[in-house]
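Only a single protein chain was left out; the remaining protein chains are all shown in position.
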Amino acid sequence: MDPTTAMYVSQGIHGLAYGMILFLVASGVSLIIGMMHIFNLAHAGFFMLSAYFTYQFVAWTGNFWLALLLAPIATGFCGMLMERFLLRPLRGSGVIGDLILTVGVALCIDALVKVIWGTANKPLSKPPLLQGMVHFAGLDYPYYRLFVIGLAVVVLLIMALLLYKTRIGKIVRAAVSDNDMVNALGINIPLLFTFVFGVGIWLAGVAGAAIAPILSVFPGLALQMGMDAFIVVAVAGFGSLRGAFMVSILFGLMNSYGVQFISQLAPLSMFIFMAIVMIFFPHGFFGESEEE
Amino acid sequence: MKTGKGILMFFYVFSFFFLLTAMSPIQATAAVKAKFDVNKMADMSGFDPNNFPNPTGDTIKIAIVATFSGPAAAVGEGFWLYATWAAYDINKRGGLMVDGKKKLIQLFKADTMSRPDQAKKICEQMVLQEGVKFLWGADGSHIVKIMNQTANKYKVIAVNMISLSEDLQDAKNFSPYAFMSWWQTSQVGRSFAYYFGQRKKEKKFYIMCQDYVFGHEMAENFKKGLKEYYPEAQIVGEDFHKLFATDYAPYITKIKASGAEVIYTGDWDPDATNLLKQSRAMGLKLPFAHIYMGNPATLASLGVEATTGLLIGSPYSNGNPAFKTPEQIKYHKTMMDAYKRFKPPYNKMDYMLGWDPLAMEFSWLLSVIERAGSVDAEKIIKTWEGDTYEYVNGHVKTMRACDHNTIQETYILEYVPPDQQRQSFNIPPYHWSDKSALYGPAFRVPAEKVLPWMDPNLERCKGKKPSDIN
Amino acid sequence: MKKAIKWILWIILGIGLILIPKIFGIYYTNFFVSLAIMAVFSQSINIELGYTRILNFGHAMFFGMGGYGAAQALALIPGMPILGAVLCGMLGGGLLALVLSPLVVRVSGMACAMLHVAFNALFFMLAMKLRPLTGGEDGISGFPIPPFNIPGIISIDMTNPLNFYYFAVAVLGISMWLMWYFTKTPFGQIMIGIRDNPKRVNYLGFKVPESRALVYIVGGSFAGVSGSMYALFQNLFSSDATSGLNSFQPVLMTMVGGIGTFIGPIIGSAFFSVVEELARRYTERVELVMGLTLIIVILFAPMGFMGLYRDLKARWGKAPSLPKI
Partner (left out) sequence: MLLEVQNLNTYYVTSHVLQNVSLNVNEGEVVALLGRNGMGKSTTLKSIMGLVKPKSGTVTFQGKNVTGLPPFRVAKAGIAYVPEERRIFPQLSVMDNLEMGIKGGKQSTKEGIWTVERIFNHFPILKERAKQQGRYLSGGEQQMLTIGRALMGNPSLLLVDEPTEGLAPLMVREVRDILENINKDTGVSILLVEHNVKVAMSLANRIYLMGKAHIGFSGSKDELEANPEVRAKYLEV
């Protein structure tokens, strides 16, 4: 490959990698909004929390892989606690009640992270196995980013299997379109909500853990990711995982090729794209009808 | 609520440079009016920033205006450390003679939460309710504007510590009550340009800054500087990424393909750290010319190889070797002793090299108060205008009278592996950090080459040259 | 008899407002001004959110238009009177609402919320990007604050905090009154009808989309007023006042006070400002206090303080509890 082609190809892979991370965060947001109609503003907070957990597990055990497994689970568990003890008592008090609660939780996460870990930047190294770069046909690419892509694909497959091949997946998909009806069919919706909320947060947790070695773990991490994820969900429509996936990848690619060709506008491109989409599809691309 | 998606000048504070030094020619000619005397320093063994013995009653009241909450709370934490350090010393010595009476220094935490409305509130609370006479801060130039406005309105002194924007001192925003004691974007840009122009090793530059006012100012001023000091230089690319970007890979790929030899960046953390970290991970080995990529913890996590060759600009240094006098060594040791005793949150690596630059800034303010013999704003202004002050390392700062900007020489320092750090760190253990590359050779940029910008429309400066001190 | 009591209360309130600077000093006077700005800002969203259920989560855009409108009017047009600047801000907010209204009338609920979050994000990015127009992160500052002029009669210096206080109280008070009046007009009743049962309003022959658009524009205009007052008060308007986070603030205040009631946003703003002030003064962890306060308030008074009050009242009397949105 000549250098220019290599450059374009690696921009493509960058887009894919970032899109995948975006998808992990956005899919949880989408699932939660779609099914529970909760605009979870604390989502990015959990993303950050998971990065801190990863840091902490690595500090304790020295094993990144263990941290990658445990941190998202611990984060998901925190999410379930939040759903069970804070959101559930609030069911039925409307969109804005949930909103206030999630803002409150987001603030508390921000504050607690500082109480526990302080304000310093927590550096986290990549596992030795994934340091370095792969060299292939004139292309140099870091292992770790390829690993992130792979990890996201695995998570995506697990989610797809869960969603399309199991009864619980069917229930979730049914509940996305009409959770009252599912409830009236004798399915314990509150329990399902807790579970789905936990899974949504777990997804953000996976993203947080995966990204921790790439970004610095610091108290503003939540801000970095939150907005992008919400934009993905807004464009994709609520509750559509397939939509979230496609839009995330699109944004990832748009970002990297945007930087390559129209650098000045790249930071804006996502927002402009979103605004245009929302004018014509106020419910998002995949909002009204999943699975076209 | 609205924490800081505003300016999170995160490491404005502590990613600084901790070099110490001797006098330079230009300042040798200007008589130094005062200097920091280590031998008069009090016993600092009881110093603890967590438990600063804050006096009350008839005191000299100074507000530390910074972000103490939100994601950028580290800024306030740092400010508190610098100020309490200097104030503890003075209080231990019995305070300052003000209006015929020895008074102790009382410090206030003024939390701006990175928000202009909160900044206005807190500054007014400080001035009107606490009777504060000095506002010392702040992170974010819009916050500094509010601070300066308040100072102007209620006739107290405001000192801009770390905001580098030039328009803070321009004709529209200038206030006689506001002083700027750090450096400005034009000085940063010109310092690097002068350095590269003299070194003539690299020719192709890539500019990578944050996409907001400060980033663009940094970029503009570097380009201006190059025109002035290094016309042969070539800008092979210029990119502005959004604040708190998560993925720098597309930019890094672009830089790799551009043939650049140096990347000039104005980024502060977390962007600076992420940019460096991701660049190295993607195999981009070029040096960064930067001012905020100095967080020791990050550097240590990246290791020696990844950090070698970085170039940092600093308004607080003195060339090699760093420790030139026994006084200075004593000061450094006192600081390190204190650091060993620190408890959270101050026990972090960010402070492991010391905090002299900004503690010195605070000492300058205290020295001015002492020499004015008053906390009255008019007397402070009179004393501070045209004042020269020598820091513990011999670095000399001069306050230009007409627009309250600081004239000083600046330094560009290259990061070298631990075994070569001896050339600058000339006392045991003979390195700044054994985990990463850090300060090696220091290049001096004479003060007359990097005079701060002067607004020609500012009435007070009419008919004056930038080099005119009074 | 009842009317007389009402008048006496109004007079006491008026005298109280006049005396605030005398009693509390400049600091609390300014504290009150910023509180009042927030109250008007919150009220303007309450009109949309609480009365008509337009889930506008991007209200900082209109606040921003107001701020930039006023600041640029003063910076660019020499001799711009202070009220003119406020009017420019109001127009700015109203115009943006007018432009966006065709979209808003088409969608409702969560989609409307997301739409606003989206446009707010774009607006914020533009505010950062269009530096020649907005000053970006540093904002527009140093513009002149003209005296309040009635030609030939009086000229009051507005840089004096005391004078500005009376000016602000007048402008904000009138805005508040206008909004109150708006909710009491027959049209205001239609708004409530739209919230509770849009279909029925349609049967009654009122055009729901047009009515929603009108409410939206009114809300936007008054957000513009509060934005312009904010710019005048700070003598600086920077992009961070237009961020999405600033959109949630009035929503939170309204909600905590009691959405859909007129007094709710005022109580909410006061409560927020006071809690924040106390937290800042007496603790080191403002966010934690604010976060916990939000959680506790919403768990124990999901409909805000006014909701709590009505629930308590409903226990004794027959007053219905508040609508859920």
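Going in written order, the chains are labelled A, B and C, and every chain counts its residues from 1.
Following the convention adopted for this analysis, a residue touches a chain if its C-beta (ideal position, glycine included) is under 8 Å from a C-beta of that chain, and two chains touch if they have at least 3 such contacts.
The structure presented is a predicted model; accordingly, all values stated were derived computationally and were not measured.
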Exercise for the section: Identify the residue among A:95, A:108, A:124 or A:182 that touches the chain left out of the display. Expected result: A:182
Problem - Among A:51, A:71, A:120 or A:171, residue touching the chain not depicted - result: A:171
Practice task
Would you write out the residues of subunit A that touch the absent chain, in ascending order?
Solution key: 92, 167, 170-171, 173-174, 176-178, 180-190, 289-291
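The rule is simple: only the chains that are shown with their structure count from here on.
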Practice task
Considering only which chains touch which, label the overall pattern as line, ring, star, complete or other.
Solution key: complete
Problem - subunit A-subunit B separation of Cα centroids, rounded to whole Å - result: 37
Exercise for the section: Return the distance between the CA-based centres of subunit A and subunit C, expressed in whole Å. Expected result: 33
Handout entry: Touching two or more other chains - residue numbers and ranges from subunit A
Key = 103, 107, 110, 267
Completion exercise
Residues in subunit C with touches to at least two other chains are numbered 129, 248, 252, 285, 287, 290
Practice task
Please give the residue numbers of subunit B that touch subunit A in the complex, ascending.
Solution key: 1, 3-5, 8, 10, 70-74, 77, 211, 239-242, 244-247, 249-251, 253-254, 256-257, 269-270, 273-274, 277-278, 281-283, 295, 297-298, 300-302, 344-345, 348-350
Fill in the blank from the handout: Listed in rising order, the residues of subunit A that touch subunit C in the complex are 33, 37, 39, 41, 86, 89-90, 92-97, 99-101, 103-108, 110-112, 115, 227, 230-231, 233-234, 238, 267-268, 271-272, 274-275, 278-279, 282-284, 287
Practice task
Enumerate the contact residues on subunit B facing subunit C in the complex.
Solution key: 1-7, 68-70, 111, 113-117, 120-122, 124-125, 128-129, 140-142, 145-146, 149, 153, 165, 167, 172-173, 211-214, 216
